[in-house]
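Only one protein chain is missing; all other protein chains are in place.
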Amino acid sequence: MEQILATTLRSAAPLVLVATAGVFAFRAGIFHLGLEGLMITGAFTTVAVGEATGSVELGILAAIGVCMALSAVYWWVIGPLGANVIIAGLGLTSVGLGGTAFALGAIFDRRGSMFTDVVLPRPVSGTTSGPGVIVSEHSILVWITPLIVLAAWIVLRRSRFGLRMTAAGEYPFAARTAGVNPSIVRLQALLIAGGLCALGGAELSVGALHNFTENMTNGRGFIAFVAVIFGAWHPIGAAFAGLFFGFADAIGIQSQINITERVPREFVLMIPFVLTIFAVWLGGLWRRRSLEAEAGYAELREPDY
Amino acid sequence: GGDDDGGTAAPEPEPAETPATTAPEPEGAETPTTAAPEPEPEPEPAETPTAAAPEPEPAGELTVALVANQRAGDLGPIDDLVRGLEMVEQDYGADITFIEATDPSTFETTLRNLANQGTDIVAVTFPPMQDAVVAVAPDFPETRWIHIFGFEGGVDNLVSIGFDYYKGTYLAGILAGALNTTGKVGFVGGVSIPPLNADYNAFVAAAQTKDPNITGEAAFADSFEDPAKGRELGAALYDGGVDIIMTDAAATDLGVIQAAEEKGGYVIGGSVNYFDSSAVIGGVLLYWAELLHAQVGHALSDDYTPGYVGAGVAEGGVDLVVNPEFLANGPAEMVEIINATLAEIDDARSQIKDGSLEVPFDPEL
Amino acid sequence: MTVPGGPASAGGPAVRCRSLGVSFGAVRALHGVSLDLAPGRIHALVGQNGAGKTTLAKVLGGLQAPDAGDVHIAGRKLPSGDVRAARAAGLAMVHQHFSLPPSFTVAEALELTAARPGGRSVYRRAELHQRWQDDVAEIGGEAVLSTRIRDLPVETRQSLEIMRALATEARVLVLDEPTALLAPAAIDALFERLRRLRDGGVTVLVVLHKLREVAAVADTVSVLRDGELALGPIEMSEVSQGRLSDAIVGPASQADRAVGVEAATGTERRTLLELVRVSSRESAFEPGLRDVDLRVEAGEIVGIAGVEGNGQRSLVSVIAGLDVAAEGTVLIGGADATRAPPAGRRLRGLRLVPFDRNSEGISRRAPLWLNQSALRLVERRRRRLPLISLRQYKQQAAMEMDQWRVRYDAVTQPAESLSGGNVQRLILSRELAPGLEVLVAAQPTRGLDFAATDFVRRSLRGLRDAGAGVLLVSSDLDELFENSDRLHVMYGGRIVARFEAPYDRRAVGDAMTGARR
Partner (left out) sequence: MTGSLQRVASTLLLVGVSFLLTTLILWASGYRVSEVFSGVIEGSLTATGAATSSIRWAIPLLLIGLGVVIGFRAGFFNIGGQGQFYVGACCALVVSLGWRDGPAPLVVLCGTAAAIMAGSAWSLLPGYLRVRFGTDEVLTTLMMNFIGALVLQYLTAGPMRNPSGTGQTAASERIPEAFRITDGSGVSATALLLVGGVAVLVWLLLERTRFGLTIVLVGRNPTMARWQGIDVRRVGLVTFALSGALAGLAGAVELYGPGARLVTGFSPEVGFTAVVVALVGLLSVWGTAAAAIFFGGLQSAILFLPIVTDLPPPALVLLHGMVALLVTVKFRSVRWRRPGSPAEALTA
């Protein structure tokens, strides 16, 4: 049980960080499918700069910088240049996945993966039994993640800045009448999201592991995206959704090991997906999304033709 | 030290093709391979069943391509094959092309493209590409095809080299069974596909020959590129009472090895590249680079003979190799057991060779 | 963030616009508009639909940067297109369209749009509520602070919009058609409030359509026509009603002619729409219907009066088939339609002008022609091939829109580019087309300029004369009195009183407020 919880926390941390990023983007009205690309970029940059400078802090700072720069490009493309949010987002993901793998070869002359000694500290380590296991072997980022979620909640739900951001996403006209430039607010949201994705990627490469591997995010950006919707665009909701997916992962791992008489594996693997559908359906029954929210959402997703 | 106590049963070595072997210098750092994959330290390359000396053609003309169905960067077979391809470039002056074709529906197009471009020799990897190469090869008789880890013998311009990796994991299972103290051995695979399932079953079956009460635990990462998941799987297995894990999941292995280091467990891997880690007892190895190099030579030679050749445990193409570092620096009691078990492994190997030991191939979990 | 205090410098105008020009593509929404508004007065701005009133208001409020010209407030030039600067200069706006985000609570919306100096930018909910509790006293007290905007009834939303504009202690207040959604009593209250503000030194610019309202509240009036200032600002005392309407309509313009809609049948008395003891479930902000009996016969207009929110919406929904009657029977054209789907009712000749034109009447992002053709999509036609011709659809749409004088550029432009009144015309052009047997018109003239209003009313009467039945739901008593053959008053989901012409304004008013049963 302790192990399941520990695994849950570790698997969830990068998801929660990236889902929080997604919440910022969503609140500002951007259906952000580039999370995965930013995440892998963060993972790579941390390792690359960490290796080059020998400092994990510098690595993370650089990752945040690079991801913010990429986010700014994304904003420029979907905002001033008017590109389709979804396609450009998927493009950003490919750019991240391809670009990091390419850079690994071009800069370090490596293929596939790269190790580093420069890793995040682990406040508690070496506990092997008892409840202590739950908190053992987590990088400092896992510990900080709840604080980040809390901060995100305050910023989004309890500050004027958050009000402006939500208004810009939900009803740009309202934002404009309040003297807010929705486009700038979106840029701000994307920059914050970029920074958070960088942290999510860094947790993966130098928090949980000490290497960068091509494609190592392995769809986590998309799962985080799902968590955002699952969590109804709320920072706390998305964090719990991220935890849920982390938990599903942990259960998946444990069930592989503990269920001996096997149902076909594929059916076990389907469980989290089926559960998600079920949960989303149930959640929808409890609280029908408002027409307006829906309309805003539809507008987001609705391309011109 | 490249010497290997569980050495192969002396297939004909082909010194001509052996790459300059550099003994890996044990580095002080305990981190696993931070350096680029070192050339295979194994002095005996894979046996090429058709032991023909290569006769390099005039350079410049020759084009050789390798199409892999998995991504490079696994510190394993694909990386080794790429190294073999680079050896081909050096030794034959060939113009080389490496292609990753991870989507099965692109196999045929890619092969046809290559042949259309007049590529002289095309090597493809692993069983999933069999249908494609068998379909394409007859249409391009000018091209010579090599299927590494394939089983089709009936095509005029195709050499298929078959392995029985599961027999190798069987040998690993004997070692794991001998070392096991907890009654449980583990296995981490990339995706639960038939060949990996068979590897796992052979591994457990062998462990059970040492102690019938040993049980096996298999876990799959559902990705060959997810070290983070590998780490969690490994940790869960070790926490669940497993002490030795056989891992078979390409880049995902990196996470399993990390878990072993953190949890004090042990790993038998699939690549010599992992041998820097103190948690790696050994590996079930194939001599991919040498094999590719030799097969290209064969394809260029005058007595080129297409068809199927086995290159498995019986032929010495697949073998369990103990990590020399581990023998040198590992816990004394484990080293002792390993040394004591080697003879038994040798026995099993020769029984496999003469057919008296039938390792079951069971692709179901 | 300081509000320029004290009365504006004596003599200088509170607001001065100099040769403002705004174009959208080929449309000149404003052209060479120069306008001085004297401080401490109520200025009315009138003009036809699409004349540029909203555009002018937006320019003043900093929401729209003019292509030419500039705006001065209290003698100081405003940077163009800067909402914050306009607000800092003491100008507040009430927009024609709602401008508060639907998912926000009232407190959040106020904090977003009307934040006062001071107050931390990170807050607790309780703190936020405290900050705004005094302001909301008149629209429902503290309880309303945690209500979401989308859950507020229309009038409350409108009051909130006005309230939040006033909350910033503006020196200049611009209101764009604030009366459109308000009940008569609320309009009076609003005007009273505007007068008080004026007396307190605030300069008010209010966009209105009804000349009666202009006469009631304005000190001066200005007229926009086709983006140009046609008249004013001129003292109300110096302008006659006739001159005003000439200025609005323009000298050359002829009055709209009524559209000749042929009703399907002759004039024999026939019940076209009937509700027998119908009840329905209540919805978020409306009571359901209770035991409603209602009959609309061929050749008559039946009016439904009532303060908004007394079941009118439920009534229309049940007739349209969007809500199912929980009890009772709905008959359309004499046949039972209680369970008939909306499409079936449309096929029997039911036509609808919905309450909210923007969300229910049109699809803002669909092209005009498609909006215009919507009804033709549900018609059942016998044809060998189910294929249609888009060109034909577009042509027909263009023809019908032209007939209704919808102002547009191309049939392919999205409906959201139309001005408010033109949207209503578009809807009428669609609904008041052949095939009509009975029309349910909810607030059909809301937001229309007076010429168009007159035109719509004449069209309704024309329909009646041609033998159709009309159910007219309106909050404008004059409209009801002028047009209805019979008048019912709804209160709390029931029909509480039935009147025949001539009407007694007092009695109807009593019934509407529930004073009479």
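Every chain is named by a letter (A, B and C) in the order it is written, and numbering of its residues begins at 1.
The rule is simple: contacts are C-beta pairs under 8 Å (C-beta built on N, C-alpha and C of every residue); 3 or more make two chains touch, one makes a residue touch a chain.
The structure presented is a predicted model; accordingly, all values stated were derived computationally and were not measured.
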Neighbouring shown chains of the undisplayed chain, as defined at the top: A, B, C
Options C:G141, C:P341 or C:G492, residue touching the unrepresented chain: C:P341
Given C:G81, C:G309, C:G328 or C:P414, the one touching the chain that is not displayed: C:P414
Candidates C:R28, C:R125 or C:R295 - the one touching the absent chain: C:R28
Chain not shown, touching residues in chain B: 65, 71-72, 97-101, 103-106, 108-110, 112-114, 116-117, 119, 127-128, 130-131, 135-136, 149, 151, 162, 191-195, 198, 361, 363
Residues belonging to chain A that touch the chain removed from view: 37, 74, 77, 81-84, 86-88, 90-102, 104-106, 111, 214, 222, 226, 229-230, 264, 266-267, 269-270, 273-274, 276-277, 280-281, 284-285, 288-289, 291, 294, 298, 301-305
Positions on chain C where the hidden chain makes contact: 24-28, 226-227, 320-322, 341-347, 352, 354, 359-366, 370, 373-378, 386-390, 393, 398, 402, 405, 407-410, 412-414, 417
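Following the convention adopted for this analysis, only the chains that are shown with their structure count from here on.
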Separation of chain A from chain C, taking each centre as the mean of its C-alpha atoms, in whole Å: 44
Distance from chain C to chain B - Cα centre to Cα centre, in angstrom: 76
Multi-partner residues of chain A (at least 2 other chains): none
Where chain B touches two or more other chains at once, by residue number: none
Chain A partner contacts - residues on chain B that touch it in the complex: 29, 31-34, 36, 71-75, 79, 82, 192, 215, 217-220, 222-223, 225-229, 231-233, 235-237, 239-240, 251, 254-255, 258, 262-263, 365
Chain A residues touching chain B - in the complex, by the definition given at the top: 3, 7, 10-11, 14, 101, 109-115, 117, 128, 133, 137, 204, 208-211, 213-216, 218, 249-250, 253-254, 256-258, 260, 262, 265, 269
In the complex, chain C residues that touch chain A: 61-63, 82-84, 87, 93, 95, 97, 99-104, 108, 111-113, 115, 121-125, 148, 150, 365
